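Every protein chain but one is kept in place in this view of the complex.
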Amino acid sequence: MKISLKGIGTGFRSLMTGMRITMGQFFKQPVTVHYPHETLTMPPRFRGHIELVRDPQTGRAICYACKACEKSCPSDCIIVEGAKREGEKRKSVTEFKLDFTKCSLCGSCVEACKSNAIRFSKAYNLASTNKDEFIMDLFQKLEAEGQGGEPPKPAASETAPTRTEPPKPEPPKEEVK
Amino acid sequence: MVDHAAKGFHLDARVRPARVVAAAALLDQNGFAMDAVTGVDWIAENEMEVVYDFFHPAHVWRVVVRTRVPRSQPEVPTISEIYPGANWHERETHEFFGIAFLGHPNLTPLLLPEDATYHPLRKDFVA
Amino acid sequence: MSLPEPFRLLSFLVGVMAFVGFNAAYLVWVERKSAARFQRRPGPTEVGYAGLLQPIADGIKLLSKQLIVPPGADRILFMVAPLMVMIPAMISLVVLPFGGSLMARDINVGLLMMFAFGSINVMSIMLSGWSSRNKYAIISAARIVSQDVAYEIPMLLVVITLLMITGTMNLNEIVQQQEGWFWHWNLFRLNVNPLMPLTFLIFFTCMLAEINRAPFDMAEAESELVAGAFTEYAGMGFGVFFVAEYANIVVGCSFATVLFLGGWQSPFGLWSGVWWFLLKMYALVFTVIWVRWTFPRTQFYNLLNLSWQLLIPASLFTLILVAAMMKFL
Partner (left out) sequence: MSTSQVIPAPEQPHETFVLNVGPQHPATHGVLRLKLTMDGEYITRAEPVCGYIHRMHEKMGENRTWAQYLPNTGRIDYLAAMAYGHAYVAAVERAAKIEVPPRAEYIRVITTELNRISSHLVWFGAFLLDLGGFTPLLYAFDDREKILDLLEALTGSRLTYCYYRFGGVCNDVDDDFIRGVREFVAGMWPRMKFYRELVTDNIILRKRLIGIGVISDEMCRKYGATGPVIRGSGVGYDVRKMEPYSVYRDLDFDVPVFSEGDCMARYLVRMEEMVQSLRIVEQALDKLPAGPVMTSGVPRVLKPPAGDYCFAVEAARGRLLVRIVSDNKEIPYRVRWRTPSFCNLSLFEEASAGMMLPDALALLGSLDLVIPDIDR
């Protein structure tokens, strides 16, 4: 194959520009987030696993077990049980089982719920060794948070400081409930 | 003729199973490209329908060729000689519906495991 | 230090092995850190301060893995191949003049010996590919042979031209000839061979191809042949190949420094010593790493064409040019 001298010239120059560019990148700051020490905060609309919303007045879950979410879930991973408390006209939820292994985070349940009693949590780093830890009972979780004396978390539960603040390495709170 | 905005295709031709190859050859001469082979199982009318989709790379034409085949003995001649692209589509429709494509080079299952004999997309398929 | 001869040689051999071993281990760290910098990420930082203990951690991890010999593999060859990769790298450093008096053995055919051991490296990788009875390894073994044969010739031609210029095969004298300011280096001796930078470039490309690095790593082409000749090696078997690759880089770069950039001579004539040698060598090593992380891989037959149709004619031309220049000037 006839190798034209000009071809070699342009070819060699393209090699040199390639190297100039990578050297240019060599001195810039890394763009990655150093995960274990700094973590990103999730945007407000981030879809983690769903969680029950606490009614500010009564201090209990808003949900009255109308089962709209159960019907609308494509992978039917929600099981809601409700019981009528005495002295109240509407049922209130006693058990809200979410099978997070089957949930595809599509959001139909949050949309189907008219009294927006469930919302997406911001938990992204869930890890566990056995599957049935992902079958969560959100009602118990809400109760545990109630007694646990922890002030109910603000709407978007910040798991860690934003990237700009100095990273203080604290393990993400929700290991697995 | 059919309104494209309403249905998504221009010409909808219903053809007897034997005429499918002729229809495909005609379309091939006019420069149509192979789009999809879809099987639909009309269990109520005890029939299976095979829908061939064609689009044209240069003009805004969309042609659909349909045939109906009795459910008991679904056979349609293959068009993979004219459109080699249809080879895979037909293998897939065969393994999902059990429609035998006569003259197809190798009708082994494409997506299902090699020894699959069940046809999942039939309405009477029980898992 | 006038130790009696055998002890001096022995201490030098240990020194050379330590140099190669330490260098090879920590070049892994340098490569991962600089590759990370090129790609704008921090690189290993967890193990030790800024990842300095990473090579040791890798070493221990590799040592803890079981070395499996695949069924039907040729057991003896499979075991011998990794050794045969490491030994030539160590031995060819024996003749290398690190500093003024820092030299294990002053043989007057040092250049020839270095080349002899350089080519054993090819055979050992081919043996490893052949003996592991794995289709990918066989393809890569075939590739290595043709690639290294194709690149041995231009390298030899370049060294012959250099030989004609320096007149001696003894590496120590070659370095002494390049005394004084940096324009005394062979790289800049344009009076004898005006195309000297081109010859250095050809030498550098051939060295890259010789050690299967950067754009010419057809043997261990990750995205095609998975791991090429080393696919079947686990644990320390793979570890030795991995470290030997870096050892070969060290050998190649130090070879280039001695021949072209004036070994341990300092660029401005004073305090010349082993640190200049190390500085120049690490600069070349960094270019090898820099080239690796910038370019995609060449095609295989393109690689051969490049050598047979471009490098060999070019080096032949410089050979004739130098001969003519020396004859008539």
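Couple of notes before you dig in:
Labels A, B and C are assigned to the chains in the order they are written; within every chain, residues are numbered from 1.
The definition used in the following text is that a contact is a pair of C-beta atoms (placed from the backbone, for glycine too) under 8 Å apart; a residue touches a chain by one contact, two chains touch by 3 or more.
Keep in mind that what you see is a predicted model, and the values were worked out from it rather than measured.
Within the entire complex, contacts from the absent chain reach the displayed chains A, B, C.
Taking the complete complex into account, C:Arg40 is the one of C:Arg8, C:Arg40 or C:His184 that touches the chain left out. Mapped onto chain B, the interface with the missing chain covers residues 4-9, 31-36, 38, 40-41, 51, 53, 55, 57-58, 60, 62, 83-85, 87-88, 96, 109-113, 120-121. Touching residues on chain C toward the chain that is not drawn are 35, 38-41, 70-72, 133-136, 139, 142, 215, 217, 221-224, 226, 293-302. Across the interface with the omitted chain, chain A contributes residues 10-12, 14-15, 17-18, 21-22, 25, 31, 43, 45-47, 72-74, 104-108, 111, 120.
To be clear about the criterion, only the chains that are shown with their structure count from here on.
Contact topology of the protein chains: irregular, matching none of line, ring, star or complete. Taking the CA centroid of chain B as reference, the farthest chain centroid is that of C.
Each chain gets a centre from the mean of its Cα atoms; for chain B and chain C, those two points are 61 Å apart. Taking each chain's centre as the mean of its C-alpha atoms, chain A lies 43 Å from chain B.
Rounded to whole angstrom, the centroid-to-centroid distance between chain A and chain C, based on C-alpha atoms, equals 50 Å.
In chain C, no residue touches two or more other chains. Chain C meets chain A in the complex at residues 34, 36-42, 45, 290-291, 293-295, 305, 309-310.
Against chain C, the residues of chain A that register as touching in their complex are 1, 3, 8, 15, 18-19, 21-23, 25-32, 34.
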